[in-house]
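Left out: one protein chain. Kept in place: all the others.
The letters A and B name the chains in turn, as written, and every chain counts its residues from 1.
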Amino acid sequence: MSLTDSTPTATTTAGNPTIQVPEPPVRGRVAHGGFVHGILTNKKALFGLAILVVFALLALLAPLLAPGNPSDFGPEASLAPSGNHLLGTTSKGQDVLALTLWGSRSSLTVGFTVGIAATFIGCLVGIASAYFGKAIDEVLSLLTNIFLLIPGLPLLVVLAAFLPPGPATVVIVLVITGWAGSARVLRSQALSLRSKDFVAAAVVTGEKAWRIMFREILPNMASIVMSTLLGCVIYGIGAQAGLEFLGLGDTGSVSWGTNLYWANNDGALMTGDWWVLLPSGVAIAVVAFALAMINYAVDEITNPRLRVEKKG
Amino acid sequence: MVFLLRRLGFYVIAFWACITLNFFLPRLMPGDPVSRMFSQVQSQMRPDQVDALRRLFGLDDRPLWEQYIAYIGKIFRGDMGISLSRFPSPVSEVIGSQIGWTLLLGGTSLIIAVILGNFLGVLAAWRRGKFLDSVFPPLLIFVGSFPYFWLAMAALYLFGITLGWLPLSHAFSTGLSPSFSLKYIGDVAAHLILPALTIVLVSIGGWMLGMRNTMIATTAEDYITMARAKGLRPARIMFQYAARNAMLPSVTSFGMSLGFVVGGALLTETVFAYPGIGYQLLTSVQALDYPLTQGIFLTITAAVLAANFLVDIIYVRLDPRVRVS
Partner (left out) sequence: METLTEEDRANNGHTAAAPVLSVKNLQVQYTAESGNVTAVDDVSFDIGAGEVFGLAGESGCGKSTIANAVMRLLQTPAKITGGSIELAGRNLLDLGEEELRRTRWRDVAMVFQSAMNSLNPVMTIGDQIVDVFTTHERMPKKAARERAAELLKLVDISPDRLKSYPHQLSGGMRQRAVIAIALALKPSLLIMDEPTTALDVVVQQEIMHQIKELQQRLGFSILFITHDISLMVELSHRMAVMYAGKLVEVAPSKDMLENPLHPYTNALMGAFPPLSGPRVELTGLPDAPPNMAHHPTGCRFHPRCPLAIDECRTVPPPLLPKTANHDAACLLVPGYVLPRERSRR
């Protein structure tokens, strides 16, 4: 006789009719199947993922596609794109295609490293803040807000100016300036989960704090973590490029940022060698766009209200 | 009032954190960047100036806490040392002579981006799924995916070098001297267009999307339904009821995004050799002019914090709920 199970009921809350689907039984994990399914059937997400896969493959295969050291000077300087050099050459005779392919290795590695590290710190700070509350929350939130407020790029410049140059510095500096945003978002999400019954139940049954934080709370905010991760990777790639463009990164390495730095330094703009500037910039934009598209899709999947309703 | 005082307290703490960071960075860094700096500049300085500089960077024998207190004291008197690359001008003077350009560039582009972006966001949300809502967001995300400096270079190449419509660099033409003449102001405006355009292009998408999403959430509120039931005109519901409420989170994120705008201005200034403090910051780093680097960092931070406080004051005016508590 009971009709309790899975009954989506149409209710109206004063003029805003919504189909209320009953919340899944609160306890532990939310089914991730729906989320993965959502990603795999969302056009924007698939589009973004496809671009990312292509770039990852190109980065992996760079030694095969463009053998040799891409920074070595060559005899053919400042050539426009042609059959020999598909994307032309720099004023030092380097092949732009080779530079771009090799550059993707550093840019993607640094971008994802920074993204993952910043999200990890963000998770740690955000969840701890929400879980412990009180003084710990006060201190951690204060710290988060300070880092959010200090203008990132100037801080980046100052830190890079004092730290010894090198790839590790770039990553560390970017993580320092990039974690706060995710901590703030994750804290507010964790805070709403903190008040849920299943967390209270776990606390009462005496589960350990770290276990509650990472086994009970974290899995339930997977989509938000995902979306902050994407945001942090976008930040990492862009900020690395900015830092290196200013000559404050690791100018000895080959990345999209250093490519642009050298192009600008060698006056590619003034001599009209646009092909030297184009590929690395477009590569950054396309990767960032792909990540933003996936992010957009994640938003749509987790927040159905943003989806455009079908007409009819 | 309580709200504003609490915010003010927070900004003071944030500024103190920056000063502290500034104080410890040169003292704790490996590789001794400071002695590198000294070897470069010592010859052109008087002994007392060298002494002052040593103290600024912790090369004296006083205990750390004494140095720290003295340092904070100096900062609050506006004494940030002497610039090495612009020797013998004090850091504050160098910054003072250039901050106006940054305020002009950053302010202009910020205002345009915020107003235009939010307006587009309101329209997109109001006409869900229509042209504006389906074409603009992905387009602007794509444009916003380009690095600031790259768009700046592209704009420079296209409009400056290839088409020759707009000046390539600096804030005004060489040979012109600052005055309140129409010619000078027009010249400054012409130099402003390209750098401002790039900042607007990159940042407008974020504003539009943010506003669109809050608007969509707001239009589901009961008071919007009631406004529709009241038979109000759509424009009034859209602006006075929906947008008026949806802009509140936008105002909050405005403060947060100031830091990004400053960063964008810094990169843009670099490309256009625009004589603001962003460009100066980079030059000072390259010249190992640490006092100036630190001074600019502190100034930028102070400016951002002050702007945030202004935003808080505006927020209190806009949201009656925080006004009285």
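Note that in this section a contact is a pair of C-beta atoms (placed from the backbone, for glycine too) under 8 Å apart; a residue touches a chain by one contact, two chains touch by 3 or more.
Keep in mind it's a predicted model, so treat the numbers as computed, not measured.
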- Missing-chain contact, candidates B:Arg62, B:Lys183 or B:Arg244, resolves to B:Arg244
- Note on the structure: Contacting the left-out chain: of B:Trp16, B:Phe87 or B:Tyr223, that is B:Tyr223
- Please give every residue of chain B in contact with the chain that is not shown. 221-223, 225-233, 236, 240-241, 244-245, 248, 318-321, 324
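The definition used in the following text is that only the chains that are shown with their structure count from here on.
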- Task: Let me have the rounded angstrom distance from the C-alpha centre of chain A over to the C-alpha centre of chain B, please.
- Result: 23
- Task: Could you please specify the touching residues of chain A with respect to chain B in the complex?
- Result: 13-16, 142, 145-146, 148-164, 234, 238, 241-242, 245-248, 260, 264, 269-270, 272, 274, 277, 281, 284-289, 292-293, 296, 299, 305-306, 308-309, 311
- Message: Can you tell me which positions in chain B touch chain A when the two form their complex?
- Response: 10-11, 13-14, 17-18, 22, 25-26, 29-31, 33, 128-129, 133-134, 137-138, 141-142, 144-150, 153-154, 156-157, 161, 213, 216-217, 220, 222, 225-226, 228-229, 255-256, 258-260, 262-264, 266-267, 270-271, 278, 281-282, 285-286, 290, 293-294, 296-297, 300-301, 304-305, 308
